[in-house]
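Below: one structure in structure tokens.
Yeah, one chain of the complex is gone here, protein chain that is, but the others are all in their spots.
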Amino acid sequence: MAAPSVFQMILCVLALTCALLVVLQRNPVISAISLLGTLFTTGLLYFTLEAYFVGAVQILVYAGAISVLFVFIVMLLDLKPTRVRVPGRAPTIVLGVTAGASFFVLCALSVLPVLKTFGLLDTMSGGLGEAAEGPLAISVLLLSKYMLPFQVTALLLLASIMGVVVLGKRTLPPRVSSFEKRKD
Amino acid sequence: MTQTVWSTLLVVVVAIIGMTAIPVMLVVERRGSAWMQRRSGPNRVGFWGLLQPISDAIKLVFKEANLPARAHRFLFILAPALAVIPPFVALAVIPLGGSISINGTEFKMQAIDLSVGLLFFLAITSLHVYSVLAAGWSSNNKFALMGGLRSASQMISYEIVIGIAMVSVVMTYGTLDLREIVRLQEAGAGLPAWGFVLQPLAFLLLWVCSFAETNRLPFDLPEGESELVAGYHTEYAGLTFALFMLGEYVAMLAASAFMATLFLGGYNVPFVSGAQLLSFLNGLGLDLNVSLLPAFVGTTLTVHLGSLVAVAIQLIALLTKTMFFMWVFVWVRWTLPRFRYDQLMDLGWKALLPLGILNIVITMLVTFFLAKGF
Partner (left out) sequence: MSELTLIVGLGLCLFSIGIVGFVTRRSGLIALMSLELMLNGVNICLVAFARHHNSPEPSALVMLIVLVAAAEAALALALFVALFRQSGSVDLDDYRMLKG
């Protein structure tokens, strides 16, 4: 593959910055907006990789619908900025950072030599044409070879819609909340 | 003249089109609404009130652009930017004309030439929701927050209906490329192949939902002047408010251009196909290459005059259709009353969404039986 262009490197840096902001920010609204930033720059990165359909779908669905849901719910619930230095939280933070860092190191150390062996890191010229990337090619695959996952995902969406509608009803049968039952 | 230079030039052209639409729309809105309400609108500034946008702009610049006491500063300033930028980007993907032949090679009149232009347009207009949410929440004002949340849920609901209407449009044309859709609409004698003949229900759905997407009356509740102070832009004054209005007008322009492209034949002149227009102009004696740079400059830049005039005529055709839709936007705003919020959501989910699905089913059946040679 060709060397990365300056635009791609800028987009990578932006995506990483926004991802770090999602995780490190105390204010949930800024985290949600940073998630939007990550998803949008990722979509732009798809465009630079000549995957136009996937990029458009990413911006339409991920950055334009899912992220809107996140921002909407955070604003609806009016979450306040959280405190990071909560006592008793230090072991969890250490565990999390260790897990993330060790996963990164493990993958980098194990995947990169494999890629090198198969010659995937050489600067080959790979291009994406309409035939390989366009909506026609993807939908032919989805409707022939991956028909079962496609239908199962459709069922999953239907179940999700029904679940959301049920959970959204305020008129749940009145019962004492279990939080009040426990007296400890 | 390389493709990069040409694309940059077209991006500038699109930006200019967007920016000039705003003063035009300001005059049209104020004078047009005045005419509909049997009064005379602003007619003091300039001849027939045509310089009114300039005085509006000067007033807005000199007003204090405030920042509320405990508002979230970053989001408060980001929201107008999020309102202005997506409509311009969406406008850039509309095909403005055929192709101009410069230096012998054909350059297409489309700032962003994507094979999935329709999807890209929907994607960018879906980013408009964030300006409303950010403005509503960061103002630290209950009315603004309520207006913002309401507007966001309204825009998301009607965006879904637009998506469903677009499914049947894509089924009819078989492509997501806006240029190809315009080219397919010049078949036959021109007018009978226009989109609104092939997909009338999708046209109606897109038209109605464009009102909801741009927060125009009758879907005006989030910025309803009499209900919610000014909705999500209550706390904005001066230049930041001007940016919101700018974004709204350019969003209207983008939506109108989109409808004109999909359903009214785009840049096609009615009853005349692009090739016929070009041959007609060539027959008029315009089949010559004009050099744009004087001889002593090193590079040559020749433009085929026939194609240039053809593209100009097509651009005028597109702008005429777009201005028709913009006029209807203004017309409906001063004619219909506002929907109540629950009526609005009922309309979106219980009336328009089933209609969209019905349209998909009908299109599916018709396309299938036509393909089978029924």
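We just call them A and B in the order they show up, numbering each chain from 1.
The rule we apply is simple: contacts are C-beta pairs under 8 Å (C-beta built on N, C-alpha and C of every residue); 3 or more make two chains touch, one makes a residue touch a chain.
Only a predicted model underlies this, so the values are computations on that prediction, with no experimental measurement involved.
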Where the missing chain makes contact, among the chains that are shown: A
Where the unshown chain meets chain A, residue by residue: 1-4, 8-9, 12, 15-16, 19-20, 22-23, 28, 31-32, 35, 38-39, 42, 45-46, 49-51, 53-54, 57-58, 61-62, 65-66, 69-70, 73-74, 76-77, 79, 82, 86, 89, 92-93, 95-97, 99-101, 103-104, 107-108, 111-112, 115, 120-124, 126-129, 132-133, 137-138, 140-142, 146, 149-150, 153, 156-157, 159-161, 163-164, 167-168, 170, 177-179, 182
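Going forward, only the chains that are shown with their structure count from here on.
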Geometric centre distance via CA averages, chain B-chain A, whole Å: 30
For the chain B and chain A complex, residues of the former touching the latter: 72, 74-75, 78, 114-116, 119-120, 122-124, 126-127, 129-130, 133-134, 136-137, 145, 148-149, 152-153, 156, 159, 176
Footprint of chain B on chain A - complex, ascending: 29-30, 33, 36, 40, 43, 52-53, 56-57, 59-60, 63-65, 68, 71-72, 75-76, 130, 134-135
